[in-house]
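A single protein chain has been omitted; all remaining protein chains appear in their positions.
Up next, chain A:
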Amino acid sequence: MAIEHADVLRAAHLARLGLNSDAEAAGYVDDLTRILEMVDRLQAVDTDGIAPLSHPLDTTQRLRPDEVTETNQRDAFQACAPETADGLYLVPRVVE
């Protein structure tokens, strides 16, 4: 399956990844085209009736009781944040 310029722009927007120029986007179109050509070998395999494998040990993850076990460490966790005030993360104004 070919990948178009518009597909790369769409993926970049969905991933909130800024692309600086059309040339940069075009470079990714070339790269992704070659990668997806390699990946397309998968399409020739008959996988009818094969269940997808999402965990290499083919098990589900362990569950635990829904109990609060963490203590509040907000100050420690916010120490590495770019900008905070009064325990809140600061971002540019969203609603004018």
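Everything below uses one rule, namely that a contact is a pair of C-beta atoms (placed from the backbone, for glycine too) under 8 Å apart; a residue touches a chain by one contact, two chains touch by 3 or more; residues count from 1.
What we mean here is this: contacts and distances are computed from a predicted model.
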Name of the absent chain as recorded in UniProt (options "Protocatechuate 3,4-dioxygenase beta chain", "Glutamyl-tRNA(Gln) amidotransferase subunit A", "Aerobic glycerol-3-phosphate dehydrogenase" or "Phosphoribosylformylglycinamidine synthase subunit PurS"): "Glutamyl-tRNA(Gln) amidotransferase subunit A"
Absent-chain contact - pick from A:M1, A:A23 or A:A85: A:M1
Among A:A23, A:L42, A:V68 or A:A85, residue touching the chain not depicted: A:L42
Sites on chain A contacted by the missing partner chain, in the whole complex: 1, 3, 7-8, 10-12, 14-20, 28, 31-32, 34-36, 38-43, 45, 47, 50-58, 61-62, 64, 73, 76-77, 79-83, 89, 91-94
